[in-house]
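A single protein chain has been omitted; all remaining protein chains appear in their positions.
== chain A ==
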């Protein structure tokens, strides 16, 4: 797979309206609320509350903290009108169930609709983000990001 093509495609998905840095949160619920509201305001989801319910459903199935201070909660729901990825870089680490017992400093929230028609390409893009988050250097730059441009750079650079 050509990396340059990936990067162009990923850039298209990264929407500054649903990226936040320096977020002050006491726990995961604060992060869900902030990002769900942003997703609603940017019309990715029709109803933030329903979307938070969908996130909770996934949270109950097991840890979404993938280690290295990164959490990737996700919700799949009819309320998602447009697939998207919201990113919160947190001011301080918060508790989060994770694979390596670290908390979360970065939360990458995937919003995915229930309707598969026409969304396959978009889902492919989301899968590219998941792959990026497997890279230690990507995670390191992401945690250090202090503005939206740095978040984008962290996720787009190889």
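FYI, a residue touches a chain if its C-beta (ideal position, glycine included) is under 8 Å from a C-beta of that chain, and two chains touch if they have at least 3 such contacts; residues count from 1.
Heads up, the rule we're going with is that contacts and distances are computed from a predicted model.
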Missing subunit (named according to UniProt) among the choices "PTS system fructose-specific, IIB component", "Energy-coupling factor transporter ATP-binding protein EcfA2", "Thioredoxin" or "MerR HTH family regulatory protein": "PTS system fructose-specific, IIB component"
Residue, one of A:20, A:35, A:48 or A:66, that touches the chain absent here: A:66
Residues from chain A at the interface with the omitted partner, ascending: 58, 61-63, 66-67, 72, 74, 76, 99-100, 110, 112, 116, 120, 123-124, 126-128, 130-135
